[in-house]
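Provided herewith is a single structure, encoded as structure tokens, for subsequent inquiry.
Apart from one protein chain that is not included, each protein chain of the complex appears where it belongs.
After this line comes subunit A, so read on.
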Amino acid sequence: MISNELILAAGAGANPLLPNPWEILVTAAGFAVLLFLVVKYIAPAFEKSYQDRVTAIEGGLEKAEAAQAEANATLEQYKAQLLEARTEANRIREDAREEGAQILADLKTKAADESARITEQAQRQIEAERVAAVTSLRAEVGTLATSLASKIVDDALENDERASRVVDKFLAELETQQNAGASN
């Protein structure tokens, strides 16, 4: 179907391997210009954009890490402060308790001393009053008993000397009795 002539005809025309010198020149010069522009402007711009992105990402990561570290440090600080505050509170409570106990003990001692003092004073007063009572009783009881006895024995004992001796004897007995009773 396809004749040899046709195939030969397709081969006819210009030789595709023979270059047009002007095209070599234009391509070489054009490529030189393109290469110059790429070297001078395009490649550095892209490399810079790439570097900027790397820097930004690394910077962002560093910033995040720093923030994390700071947060951790603050947390540690708060924890330490909290612990300190708790210790402090415990110490204060302990102190207060001790102080309270101390105060209580002091008050108890003071109260005991006071009561002892009051008791002693009361006893001394009682003793003094008793002595006074005894003295007054001795005088009165002697007079009363003498007058009573003189009335009973009717003048028998009008002699003062005798009367006084009897009274003293009586009183001595009375005292002895009383002492015996007190020692019982």
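In this text, a contact is a pair of C-beta atoms (placed from the backbone, for glycine too) under 8 Å apart; a residue touches a chain by one contact, two chains touch by 3 or more; residues count from 1.
We adopt the following convention: contacts and distances are computed from a predicted model.
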item: Hidden chain of the complex, named as in its UniProt record, picked from "Cysteine desulfurase", "ABC transporter permease", "ATP synthase subunit a" or "Solute-binding protein family 5 domain-containing protein"; value: "ATP synthase subunit a"
item: Chain not shown: contacting residue from A:Lys48, A:Lys63 or A:Arg124; value: A:Lys48
item: Chain not shown: contacting residue from A:Leu34, A:Ile103 or A:Leu148; value: A:Leu34
item: Subunit A residues touching the omitted chain (full complex); value: 3, 5-6, 9-28, 30-31, 33-35, 37-39, 41-43, 45-46, 48-50, 52-53, 56
